[in-house]
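Missing here: one protein chain of the complex. Every other protein chain is in place.
Let's look at chain A:
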Amino acid sequence: MNATVAGLTWHSLVGRRRAVLLFVLPAVLLALALLVRLVSGQSAGAAADLLGSFSLGFLIPLLCLIAGTGAIGPEIDDGSIVYLLAKPLNRYVIAVSKWVVALGVIVIFGVLPTLAAGFIMAGSDSNLATGYAAGALLAGIAYATVFLLLAVLTRNAVVIGLLYALVWEAAIGGYVPGAQALSIQQWALAVTQKMVGDQASGLGIESAVGLGAGVTLLVVVTVAGLAYTGYRLRSIRINGDE
């Protein structure tokens, strides 16, 4: 971890116009949570529905896409990455520093709002708020890794990431059992399900994978993804405009 790389990355991420989305998405979640609370009162069922579909199913993947690709993609596109790479810096350190910043953004704008929304709608009932916040954090860790790697691998990272998060996970993963096993959302949901406990199935919180498999896959994707990002960054080729 290098504080200077992290500082420059933070400036790039929250300084760009796309950062508006960082504020809009959690604001929408909190507004919806307040609305649900006002209309339905304290309701674990409504909380599980909103946190499962909007937070874990939409906000977290989209936020991770913005933060994960935004942490390095624009620098590669416009060439300013040269100022980091033309330094005697270990490329894995650069990758980890950018990943940490992306994760920080995800925690601030995704995980904490999920926790707050859970408490607003369900109070401390059934560990729903903490369960979904933990799920959001673990999903965020894996998503951020995948999207950071994508941004190093391809200039079409945002499009591919959107296809994965919204088409594969939300559409195909929602209906095809085999596809569900290859879904970060489902791996993280296994943790949420475990934390919510016995009431989980009654609230419709059911992961397609077991807890052991979910956690293992999250760890494998994160560690392997970060290692490969550092490796690719070491061999990244920068060409002139000619």
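Basically, contacts are C-beta pairs under 8 Å (C-beta built on N, C-alpha and C of every residue); 3 or more make two chains touch, one makes a residue touch a chain; residues count from 1.
Here is the rule we go by: contacts and distances are computed from a predicted model.
According to UniProt, the chain absent from the figure is "ABC transporter ATP-binding protein", selected among "Chemotaxis protein CheA", "4-hydroxybutyryl-CoA dehydratase / vinylacetyl-CoA-Delta-isomerase", "ABC transporter ATP-binding protein" or "Ubiquinol-cytochrome c reductase iron-sulfur subunit". In the full complex, the hidden chain is touched by chain A at residues 2, 4-5, 7-8, 11-12, 15, 78-80, 82-91, 234-242.
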